[in-house]
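Note that one protein chain is taken out, while the other chains of the complex remain in position.
Labels A and B are assigned to the chains in the order they are written; within every chain, residues are numbered from 1.
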Amino acid sequence: MTVAGTERRRQLATAFIGTALTLVMGAVLIWGFHLATNMRANITALQSASALQNYPEEIAHQLNTLRDRLEVRAYSGQALSDLQATVTRFDQELKKINTGGNSESPQLDRALLLWHQYRPVLDPVVAFAGQPYVESDSAGSALSREGRKHYAEVKQAQLFAADNARPLQAQLASLASTLQHSSSDAADHLRGLLFVGVIAALMLAGAAAWFQRARNRQERVARDATEQTRDILKTVREGFFLLDANYRIGSVWSEALTRMFSRNDFAGLSFEELLQNLVPAATLSTATKYIKLLWGDRAHENLMKSINPLGQLEITMDNGHGSKETRYLQFDFHRVMGPEGVKHVLCSVGDITSSVLLARELHDSQENANQQLDMMLGMMHVDPLQLVSFLDTAETGLKLVNTILREPARTDAEFRKKLNGLFREMHSIKGEASALNLKSIASRVHSLEDMVSDCKKRPELSGNDFLPLVLKLDDLLAHLRGVREMASRLTAIKDTPAGIAAQTATLSTTMPSMKLSAATPAPPAPVATPERGAPRSVEDLRPALQSMAERLAHDHSKRFKLTMAGLSEVPTAYSATIKDCLIQMLRNAAVHGIESPDVRQANTKDAEGTVRVEFRKISDGYELVFEDDGVGIAPDSLRTAAVRKQMITEEEAAGMDTRATMALIFRPGFTTQDGVSMDAGRGVGMDVVARSVYALGGKIGVSTHPGRFTRFKIVLPPSEAASSTAVA
Amino acid sequence: MSTNSATFNGKRSFKLMIVDDSNIMRRRIERSNKFEELELVGTAGNGEEALELFGKTDPDVVTMDLTMPRMDGIECIGRLVALKPSIRILVVSALADKATAVEAMEKGANGFLNKPFTDRQLNEAIAELMR
Partner (left out) sequence: MLYEQELKTFVEGTTNFFEVAAQQPASIGSPYLMEGSPSVHEYTGVINISGKREGVVYFTAPKAMLTVLLMKMQENDFSHETMRDLVGEVANTISGNARRDFGRDFVISVPSVVSGEKPSIPLRPGHRSFIIPINWRSHSAKLVVALA
């Protein structure tokens, strides 16, 4: 638009200069012609005036001659005719000057005035045509009558001439000099005019040249611009093209399109044809609908941008070698408005394949790290029993980690409090994994440990910081599960004696409820027999639970001993649940139940607390007792907390007996609510324990004496009845 | 396109119909509406109800949920536009994927608002719709 305006202005200027040049030159020529004509008249007049100067003296001189002749009675005819001729010529010349356009000259006026007085005096002399002499014998030649009159007239004219010839001459000389001046002035004018004309012509010529150069420059700029546009379109990495109202591609497009679409016949191609065979039919249909919408005035630009379905388009095409290739393209659309609505749609296409693939690779590498090969190599040289024992410890440790995570948290302080426990558990697992040279596990735990260390450094902790942790934990548990699978297969190969094989085969899945992550390749079908789903005995967890108890005691500055009895009695169908319950309750007891040694002593209790676990078979099933001799639970604070959480009304609370009150801690959500008081915290996760017990068809109960003990009793039905639900 | 004789800034009032299967959302939209020119003539819980209500009230402006029991929003948009080409429809949906939005616009919707939304976002979307 502005370029066109500049061009139009330039054309106008050029036309103006041409016209001006013509006008100025014409004016100069006409004026010059006029001046030259005037000058020519002046020069003629000047010549006449110069000649006239001499006439008065000559007339005076000829009058003298005529008088001399008449006095000596000599022949006067010649002298008279000379005078006549001179007077006539003078008169004619004067008239010529007078009509020559110098009438305004005062000198000429005065000369003419004088001449008009002079002429009547001369006229009778000049007009004489008679005989001046008479011949008589007596006196020889004498003047005739006519002669005497003639003589008197000559003398009178001579008298006038003596007075006036000089003034007349002076006037004529002055006239000549005036004429001289005026003609030299005219010459000056003409010179000036020519000078001005030449200057004007030069200036106009200069201006014309300047404009011409500007035009050349503009043409060069335009040529450069075209060239630059071509260069841009040739080298830019994005694909650019315009779509017209028929959704067809215009004639100008960037070379990048050739690479992206492996074709170069874009001009006139419709958008639909461009994507045909490259994207699924549904995508193509959405894309074409969207393109059509761009032309409507139904939606404004921002809305259209926000619903662009081609932001990351996956296209599949032949790569020319017979195989398919997948690319990811990012399309952007901009409406180009004309006076009557949308004129074109500018489309830019970027190839984002590499960034998409990079993101994929990142994921893939994570997945690949999960591969079994490195586990296998690491496990080949580990004693199977040692390995299984480690897996138990690690799993127990990770479950404790999860138990720590499960404690509700809202504030930075609450989140931060978890970090030390998490770090310590992880560090211990990593140490054991490294000792056994189980690199795949050690590196995973290590990265989890790193995440925890990173969290410590952050200024403000929130649940968002823990999301990666819990994902990693999930991954680690899945990995341990994979290792366990692998271990059972390896031992099956290594130990041929049937007894050992049978024993180790049961190690395969301690957690029946845990499913292999989809990312881990499923074990081959023949090995994955239902019997292998049976978990191993809880008795084997004894060392892991003991070391966990020691760590918990150390971390929380407590002293207590853990006694466990009858764990070998736990049927395999229950072992996973029992294990989970034990971990949860052990942590609760260590953190919230057992008091610190000085508090205990102040209350006349033994500085070292006791946590007792006993499992036994009873008449119609099994019983697990978990007891600690710690602070116990105050029913009042449970009721208060439940009311505050709007789980029960105040009236309900007032009507609750101790038994009903204690049952509150098994209610879902009770302890995962806000405000972890000492008492509420005492029951952290007990709802989960209760649920898993109910799931096995069991019951759970609690008895407590504030300041003295808390005792949980879990009763489970005979295992045959529960096994079908437990082993899913 | 719609060349409704009435202009939004003019005196004439517009009739609004809200189509959403959630009571909360219906009331939410009703409450958020800050335009005096926009008079609520009815609410519907699914596409079929919307069509029935359309016959009775002839609304000019419609807010339309997409995922509804019985007739869904996309189909309902198509039917409404066929019955009254000048109708203006604002899709109000939690479906945030592009293909759904394009589909709705192609069927004749005039605007698209994602749930959840603030009062301001809703009023801006309505203003944009009536422009």
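The rule is short, and it goes like this: contacts are C-beta pairs under 8 Å (C-beta built on N, C-alpha and C of every residue); 3 or more make two chains touch, one makes a residue touch a chain.
Source: prediction; values computed, not measured.
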item	value
Residue among A:M260, A:A409, A:L448 or A:L624 touching the omitted chain	A:A409
Hidden-chain contact residue, picked from the options B:L83, B:A96 or B:A127	B:A96
Positions on subunit B contacted by the hidden chain, ascending	22-25, 27-28, 31, 67, 93-100, 114-118
Positions on subunit A where the hidden chain makes contact	314, 363, 366-367, 370, 402, 405-410, 414-415, 418, 462-464, 466-471, 473-475, 477-478, 511-515, 517-519, 580, 645-646, 668-669, 672-675, 687-688, 691-692, 695, 728
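The rule we apply is simple: only the chains that are shown with their structure count from here on.
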item	value
Touch list for subunit A against partner subunit B, complex	282-283, 286, 289-290, 292-293, 296-300, 303, 306-309, 311
Contact footprint of subunit A on subunit B as seen in their complex	1, 98-99, 101-103, 105-106, 108-112, 128, 131
